[in-house]
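The other protein chains are all here in position, but one chain of the complex has been omitted.
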Amino acid sequence: MKKIVAALAALAICATALITPALAQDKKFTVALVPGLTTDGFYITMRKGAQAAADALGVNLVFQGASDFNPVTQVPVLDAVIAKKPDAILIAPTDKVQLVEPLRKANDAGIPVITVDTFIGNGVYQTGAGEADFPLSYIASDNILGGEIAARALAKAIGDKGKVYVSNVKPGISTTDQREEGFKKEMAANHPGITVLETQFNDDDANKAASQLQAMFARNSDLVGVFGANLFSAIGAANGVKQAGQSGTIKVVAFDAPVSIADNINSGLVDVAIAQHPAEIGYFGVVSAYAHLTGQSIPVEIGTGFTIMDKSNIADPNISKYLYSE
Amino acid sequence: MNSSEQTTPLLEVRNLSKHFGAVRALNDFSMVVRPGEVVALAGDNGAGKTTLIKAISGVFQPTGGEILLRGQPVTFATPHEAREKGIETIYQDLALADNLSIGANIFLGREPMRKAFGFLPVLDRKAMAVAAKQTMGRLDFHVSRLDAPVSNFSGGQRQAVAIGRAVYWDAQILIMDEPTAALGVPEQRKVISLIHQLKAQGRGVIFISHNLQDIFAVSDRIVVLRRGVQAGDRKISETNHDEVVKLMVGG
Partner (left out) sequence: MTSTSPTEQSGTHVAPQADHGDPARTWLGRIAEGRAWLFLAGLIICFEVWSRLSFGATFMLNPFNVQSIAIFAVAPLLLATGQTFVIISGGIDLSLGFIMGLAAVVAAHATNMAGAVIPLPLAMLAGILAAVIVAGVPGVINGLLISRLRVPPFIGTLGMFGVARGVAFLLAGGTTVPVQNSWFALLGNGRFYGVPYLVIIAAVFVVVMHYILSQTRFGQHNYAIGANVQAARRAGIDIRGHTLRLYVLSAMCAGLGGALYAARFTAGAAQAGEPLLLDSVAAVVIGGASLFGGSGTIFGTVAGALVIAVIQYGLVFVNVEPFWQFIAVGFVIIISVLIDQAQRRFSGARQDE
């Protein structure tokens, strides 16, 4: 319910922001978008959404980031962005803790910070509590909810019983941690027939994710499902299922939906994919920044939606439009 | 060795000069090496010994003068050309690949091949080992473990391998740069005896050393260099330590 309120609030600021450009617009605002990494379809799609909003509002959008998802490479990019004094920064922080101080520098310099996709601290901002409450807003898919959706989809696919596990990247990434958390929470609360085995971390290596699935299956011959918390975890696990000769028996739910996932769904490699709406995140990010810069108040949290893709609906253009494209 | 050849020098260096800008590292230098003769090259550090051997072995092009091989003038654009004509330099650091066997070192860069199963070219390790054994035998050096890497051998033995390689490829002139410097006394003896073997085979040896003891033990003649010029050329039988030292330091 809170989500819906937040979404409505977002729509409201959209409306005001879109109506008002002529009024406040002597200065052309520059908004910087610092993605988690520049080379990922998810952030590239987010940039497209942000660009659409920027074009509509007459905002200059700067897209600068590192090529891997790592605070060590992100912070220097952020510092360079801060040095150029944009009017606002949208950032997908690559670590909940390590990005707090670097972002505080921006805040201290009077540059408003909005986090997109990932967050710092606990993701609850403007409370006056804690060290990391200074960003104005957190705009993202609700990844806990995404995990819950994945759990429900997997439970349905396996008839609500049997052993499953989560194939994850590595701990410490807020989004994938939350997906796992949501997945386990939903399974524990509403699916007593399902046993969730130990999570396997693959370092974003599909080869390793595949091998782990095979080892898990070798140990647990009654394994019936796996949740890949990001793309490589999912396609790796899916390949493991194929190599183990268990296609159709072990169900695979994938989080994230680059265009290639459509083929994987059609070929039966992946059973269900949960698509986020990165373009929406980028769009609302720019709109929120603009709203703030033009004196509007903005919600501290905006949750964007998900689309569940499977064989039955992937051909529908209303569904496939949510695939992350170049 | 054919006695009529004794008169024709194997190697003759005539009025050789090498200038580096204004520095005259070698100036108007002459010497000869006859078959079966060991010529020691003595001189203080910086006297021009290294420049001389580099000019002879094709590393440097001389600024002036000429090199004759069996009476024929020759020029070497590269060390490789000098080696082709039978001038082999054995450096202090030996230039061996420590991880390879004696045979592999002898054949390094020109390995023999054979056909396995009648079609597949493979290294002919057996031929290398046989050649290694024969060559080392000619140097009176017997080793039972021909497949061991040369790092397993002592300094003198490795020196023998380097010499063996030159002998196998039929080098007529061996230039040996401080071959005994890094060795213990028994090992030094072994190298001295190796040089005697080369001499007996009619090869010419240029022997560079700081150690007058070794020079007097093995050489037929001694040529002394001082500041790039020839300071003396003596038969070993007609000179002594004191005279050589005087020639070296210019006393």
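A and B label the chains in the order they appear, each numbered from 1.
As a working rule, a contact is a pair of C-beta atoms (placed from the backbone, for glycine too) under 8 Å apart; a residue touches a chain by one contact, two chains touch by 3 or more.
Treat the numbers as computed from the prediction; the structure is a model and nothing was measured.
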Check the options B:V74, B:A129 or B:V229 and report the residue that touches the missing chain. B:A129
Which residue among A:V31, A:I44 or A:M309 touches the omitted chain? A:I44
For the chain that's not shown, point to the residue among A:D204, A:D271 or A:E301 touching it. A:D204
Touching the absent chain: which residues on subunit A qualify? 38-41, 43-44, 67, 198-201, 203-208, 210-212, 214-219, 231-232, 235-236, 239, 242-244, 258-260, 262-264, 267, 269, 324-326
In the whole complex, what residues of subunit B lie against the chain that is missing from view? 79-80, 83, 91, 93-101, 104, 108-111, 113, 116, 120-123, 125-126, 129-130, 133, 143-149, 151-154, 157
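One rule holds in what follows: only the chains that are shown with their structure count from here on.
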Let me have the rounded angstrom distance from the C-alpha centre of subunit A over to the C-alpha centre of subunit B, please. 73
